[in-house]
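Excluded from the complex is one protein chain; the other protein chains are retained at their positions.
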């Protein structure tokens, strides 16, 4: 195939300011899949002293974005859900592994498992993507 | 009533490192409700140059956490979902308004609308909370 | 307004074989809202002797379909989620009340509360709709 999903995903990651700010690293990429990591910093904790759900979501969302854009055409998130299965303490190195569950027309469904170093699942994420005709912009109106 | 939901929520917000790091401000609080704001910074953008879904989730999640903990007993997020309705550009001041949809036993459902300055909805979030017997910790096992 | 949402929704309900089969009655309708009822029959029970989640979903989904189609253009369900808050016994008369949470471009979000006779919430449903260019059909391909 002429499309190089690995190189394409690394370019996406290199141009992602939010991933850099959070300290998200891209580990592996491919057609419809991606794996990223992040180490939980003290400023990522919530009122209970455990990792904020928004950080777990952001990590899973990064893996999802890379996986759903790996095919080439610009895809955006239409919706997502997350289940929090276990609390995560500071200093934990988390992995998020995204796989493609289904693709039909412009719609795609991607599952992301967020894993602790011992391989146990701390969160499960499911993202819904939609391929656009053209890149989205701040003044575009309906993103979905 | 002896429980002061407003003061309690402000104490929660003051002890939330992640909210401070993101620049989230608590605007109003009450029994089962909360409103927070955030201005989209350049490091919150995704590969498309619009606000990252993880930031919209984190803002909504903050409002949800304050609302579900406003009653006093410690509540944690069990699950959440979000629908992204419109892209958001840098510099936008967002508001997230959380309201209580249902509460039954230890379970609660909270809806959060994320709003642009013109009042239009850019994202809709629904969070599921669960009241704990005791505060959660990193070594607690099942958070749910 | 020339569009009569009430009459339109009653026509939709009269032409809905599944609603008739389940014994769903349309109580009220309007722009972006609908209320339906159903009495739990013995053949709607699950292995635990309580009302099957699929029946609660179907009742909420009926209210959602009427509410999202009340504006005139043909809308279909793209996705939905449901939280089960309390078990329901046989003979219970349930009400499902659908309201419009957000509408943007072709996308809509509708919330449906499923209520016991005493007004307590037994399930909360959120549906995502999408307006089509033309009516869907079995050979249409992508429904979303």
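Observations on the model:
Going by the order they are written in, the chains are A, B and C; count residues from 1 in each one.
Everything below uses one rule, namely that a residue touches a chain if its C-beta (ideal position, glycine included) is under 8 Å from a C-beta of that chain, and two chains touch if they have at least 3 such contacts.
Remember, it's a predicted structure, so these values are computed and weren't measured experimentally.
One chain is not displayed; in the complete assembly it touches the shown chains A, B, C. The omitted chain makes contact with chain B at the following residues, 79, 81, 104-107, 128, 141-142, 144. One chain of the complex is left out; on chain C, the residues touching it are 12, 15-18, 20-22, 42-50, 52-55, 57-59, 61-62, 65, 69, 74, 76-90, 92, 135-144. On the side of chain A, touch with the chain left out of the figure occurs at residues 81, 83, 85-86, 101-102, 104, 107, 109, 111, 113, 120-121, 124, 126, 128.
Methods note: only the chains that are shown with their structure count from here on.
Summarising the inter-chain layout, the chain whose CA centre lies farthest from the centre of chain C is A.
In terms of their C-alpha centroids, the spacing between chain A and chain C amounts to 32 Å. Computed centre separation for the pair chain B/chain C is 28 angstrom, with centres defined by C-alpha atoms. Multi-chain contact residues, meaning those touching two or more other chains, occur in chain A at positions 79, 81, 141-142, 144.
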